[in-house]
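Dumping the structure here so I can ask a few things about it.
Every protein chain except one is present and positioned as in the full complex.
By letter and in written order, the chains are A and B; residue numbering begins at 1 in each of them.
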Amino acid sequence: MKIKITINEKDKIFEVEPSEYLLDVLRRNNYTSVRRGCDNTSCGVCTVLLDDKPVPSCSLLALKANGHRITTVEGIQEEAHKIGLYFGNEGADQCGYCNPSMALTVYSLKLENPKANEQEIKEYLVGNLCRCTGYVAQHEAIKKYLGDQS
Amino acid sequence: MKVVNHRTPSVDGLGIMKGRKAYTDDFAEKDSLIIKVLRSPHAFAKIKTIDDESAKALDGIEMILTYKDFKRNAFTRAGQGYPEPSPHDKFVLDEYVRYVGDEVLAVVGTSDDICQKAMDLIKVEYEVLEPVLDFEKALDHKVLVHPEDDIHEMFDIGFDPKRNKAASYHMEIGDVKKVLDSCKYTISETFYTQAQAHVMLEPHTVNARIDYQERLVLYSSTQTPFHIRRIISQALEIPLSKIRVIKPRVGGGFGGKQAIHGEMLVAYVTYITGKASKMVYTRKEVFESSYTRHPMKLEISLGADEKGMLKAIDAHVLSDTGAYGEHALTVYMVAGSKVLPLYNKVDAVRFYGDVVYTNHTPAGAYRGYGAIQGNFALESAVDILCKKMKMDPIKFRELNMMKEKETSPIFAIMGEGTEGTAMNMETCKLEECVSRGKELIHWDDIYPHIDDGDKIRSVGMAIAMQGSGIPLIDMGSASIKLNDDGFYNLMVGATEIGQGSDTVLSQIAAEVLKTSVDKVIIYSSDTDLTPFDVGAYASSTTFVSGNAVYRAADELKSMMLKEVARIFECDKDDIDFDGERFYYKDKKISLIDFSNEITYSEAQKQLQATSSYVGPKSPPPFMAGFVEVEFDKETAEMKVLNYVSVVDCGTTINPMLAKGQVDGAIVQGLGMAMFEDVKYSKNGKLISGDMLNYKIPTRLDIKKLTTEFVDSYEESGPFGAKSVGEIGIDTPPAAIANAVENAFGIRIKSLPITAEKILNKKWEIENEKK
Partner (left out) sequence: MNVNEYVVVENIDQAYQLFNQNKKNQIIAGGAWLKLSVKEVNKLISLDDLSLNYIKTNDKSVEIGALTSLREVEMNDVVNEIDHGILSTAISQIMGVSIRNLATIGGSIMGRFSFSDIIPVLLVLDCQLYFHNRGEMTINEFITSKGLDRDILTYIKINKSTGQSYFKKISHTALDFSMLNVAITFDGSFRIAIGSQPGMAMLCEQTMAFLNQQNDISEDVIEQAVSIALTELKLSSNIRASKAYREVLAKTYIKRGLRQVIK
C-alpha cells in the first residue's frame, strides 16, 4: 500500500506493507537517526514527532501515519544543535544512542511547557530511558536550555 | 594544565545529537542479507532432526545453516586477550542446545519477513534432556551441561566439564581457620547476588560486506574489535589478513559487548556468499541470548580481635556461568582480588570455590566484573560484624582499611586468570573519601536513622576499589601524526563505547602538544587503520590507552622539535614550544608554517609517532559510597533520597565525564541493589526477557546524586589519572543493605533488596520470637 507522509516538511510517498511499523519504514528510507531500542515502547529511543507530538515509531503502524506530519531530528537541526551544546556543556551525553530522540522530546517539551521545572522535566521525559548517564547531568542541561530559551 | 582536568564537551556529542550516521546499523549495506537465528525452546536438548526443505524452497531464502555446516572448532566468545582464560566450550552451531535461547540454526534471506516465514516452516525434532537449573546443585550433577570431549581450556583454570565445572580457584594466605578460632568476634554469613542484564540501549548489531580488495569488512557494535578479528579468524579459519573490523559509535556496552555475538554468523555468511549481510538482535535476543552478570553465592566468615582489628577473611564463593564459560574464572577472581585488599591488615585470608555450568543464559563480563558481587558480601559482612562488636562501622573501616603507601599480598597472588603483580598503593585516598562522604550525607545527624512518624530515614555506606587495566596483559597503542595547517590525527585502537574515551584521549594528546582538543582529530578502533588495543574493558582505557597516547604525543613533539632545531640551527632542547609557535632566541616559526613547510617545501616528510603501553601494575581507584534512604514504615517501600560518592580516581582527565561515569554506574548499581532481576520459570525459560518485565531505573526514580572527587595524583597514570569506568557500580548493593539494617535492624542477604523482602524478613523474625 502507498502512504503519503510529510516528513520534515517534505511530502513523501512510501510503499509499505500492512504489518510494517513506522520505525522500519523510516530506517529503510535512510532516516537512520530514528533507532531501534526495545521494540515495545519501553525505552523511547525510536521517538519521532507525529503532528508535533512525540510517539514511539516502533509501535505506530506505518499505515496509521498516512496523511500525517512526521518530524525526525533531521527536521529540527538548529534546535538539536542548541540542545547538543547544552548536553555537551553538562557532560550529559554518553553513548548518544538515545540522543536524537531526546532532542525531539525536549523540543516538544519546550513547545508544550517552556517553563517546565525539574519535576515536570522528569515527568515529561520519563519514557526516554538512559542506561549511561544516571540522568542528573541531563536534567541540568535541559533546565539550562529551557531557561535560556524563554 | 590547560586541557586535562577541564570540563571539555565530548568531541562527538553534537553530531550524534543531530542524528548523523554513527552506529553500526546506520552503515549496513542497503540490500544486506538478513540473518535470523532459530533459538532453542528447551533449556537442554539434543537436536535429532532438522526438516528445512520447505523453508529452503521459499523465494528469497539464501541458505539455512546448521551445525553440519561448520567444522568443529571450539572457541570462546569471551572477547579476551590470547590465550584466553575462558574455556573453549562453544561452537558456531552445535548439536546440543544448552539454554532457552541457544542457537539451533540460522536462516539467511532477503528480508526479516521471509526469514520469519522460513523459521515458521522449519521443523526441528529434539531429544529433550533434563536441565541443570539450580547452580547450587550443578557440581557433580548426574547431568552434564557439556558432555562433549572436543572442548578444552587454554591453560589451567580448573576446567572440569565432567563435574560441570567451568573453572575453579583456591588461594590462602596464612592459616585462616586458626586465626578465626583465635578471634574474639567472628561471624559467618551467606549472601546471594542475582543475574543482572546490561540493557544497553543499542542492541547487539553487526553487518558485513566484501570490499573491492576481496576482503571481509565488518562493522560491529563491539568493545573489542581486535579480539573479534582474531576469534573469527580462528573459528572460521579465515586468514586474519582478510578481515577488517570497524567499530563505529557504540550505543552502550557495560561489558555486554566485550564478547562476540552475531559476528560469527555474519562473517561466515558474507565470506561464503560474497554478499553483504547483517544481524540486529531483537530485544528478546539481547536478554535471552547474549549474557548476564554471574549470579553468585558467597559464604563469608570474618574474625576480629577485642580492639576491633579485622584478623581474618574467609570467602567461599560459588559462581554460575550458565551454559558457557565466558569470563568464568576472571569474574570469579575479581570478586576476591578487587575486594579483599580493602582490608589489608588481616593475618589470614582465603578465597576459594568453583564456577559451575547450568542451563541458563550464559554469564559474562559486566561492569564491576565480580567486584560488585564480592563487595556486596564483604561490605555487608563488615557491618554485621560491627553490630556484633557494637562498633561504629565507619570507625571500623577507618581502622582496618587500605591506606596510602600500603599494600596487600593479594595483589601478587591474584591476577585475572593468572598470578598477579605486587604493588604499593602510591595513591589511596580512601580516608579522605570516607570523611568527606560522611560529611556530605550528614552521617552524624542521621546514623543509624531518624524516625519521621510514617517514615523512617536511614543511612548506609560501603567502600570499594577496582583496577586500572590488567597489568602485563592489557596493551594499548596510539599513533599520532602532524598535518599541514598544524593539526593532528590521533589513531587509537581504544574503543569508544559511550564512556567518552575519544574525548579523554584527545584531551591527553592536546595537553601534551599544548594545543586544543579541536586540533586533535581522533579516529578509533579500526583493525586496518588504528594500532592495536585490547579494547574497552577492565577499566583500562584512560590508564592504559591514555598512557600510550601520552607517549605517542610526547614522541611526536620531540620529532617536531628535532625538525625545528634543524631549521633554527640550534639544539632541540633549547626550543620553546607553546602549542602554536616555536621560539629560540629571536627566531620563531608558527606551527602552521612549520607544518606546511615540512609537508610541501623543505626536507619534506610525514611526522608520525606510534607508541604502546602495558601497565606494570594496575593502580586501583577507590571510593566511599553513602546512601540516605527513606522507608515507608508500613510497606517498607524505599526512596533513595541521596547517593553520595566520593571517588579517588587520580586526576580526572575530564571531571564532567568522570562524574558521568560515576553517576551512571551508581544508578546501574542501585538498579541491581533494589529491583533488577533476571528471572526464569521453573523450566529455565526467561520471564524477564523484555523491557516490560526487566526494569531499569528511570529518571523519576533518581532523586539526588552527589558525586565528588578527592585530590589525587597517580604518578604512573597519564597526567596522574587512574580509572573511573567501573568503580561507581560496586557500593550500592552493600550500602542499601546496610541502610536497611540501620533503619529496621533487619539484614537482607540476597539481592535485589525489595520492600517485600524486608517485610518478609520482618515477619520471619516476629514469628521466631513468638
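Please note the rule applied: a contact is a pair of C-beta atoms (placed from the backbone, for glycine too) under 8 Å apart; a residue touches a chain by one contact, two chains touch by 3 or more.
Just so it is clear, the model here is predicted, and its values are computed rather than measured.
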Would you mind listing the shown chains in contact with the chain that isn't displayed?
A, B
For the full complex, which residue in A:25, A:60 or A:136 touches the chain that was left out?
A:60
Touch with the omitted chain, as defined above, among A:5, A:50 or A:70:
A:50
When the complex is taken as a whole, what residues of chain A touch the one chain not shown?
1, 17-19, 21, 40-42, 44, 47, 50, 53-56, 59-61, 63-64, 105, 123-129
Across the whole complex, list the residues on chain B that are touched by the chain not included here.
632, 634-635, 637, 674-675, 679, 687-688, 692-693, 695-701, 754-756, 759-760
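Please note the rule applied: only the chains that are shown with their structure count from here on.
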Quick one: which bits of chain A touch chain B in the complex? Just the residue numbers, please.
17, 19, 27, 32-33, 35-40, 42-43, 45, 72-74, 77, 80-81, 83-85, 87-100, 102-103, 122-123, 125-126, 128-139
Looking at the complex, which residues from chain B come into contact with chain A?
7, 9-10, 12-14, 16-23, 25-26, 113, 198-203, 249-254, 280, 282-283, 497-500, 654, 656-657, 659-660, 662-668, 690-692, 696, 698-700, 702, 704-705
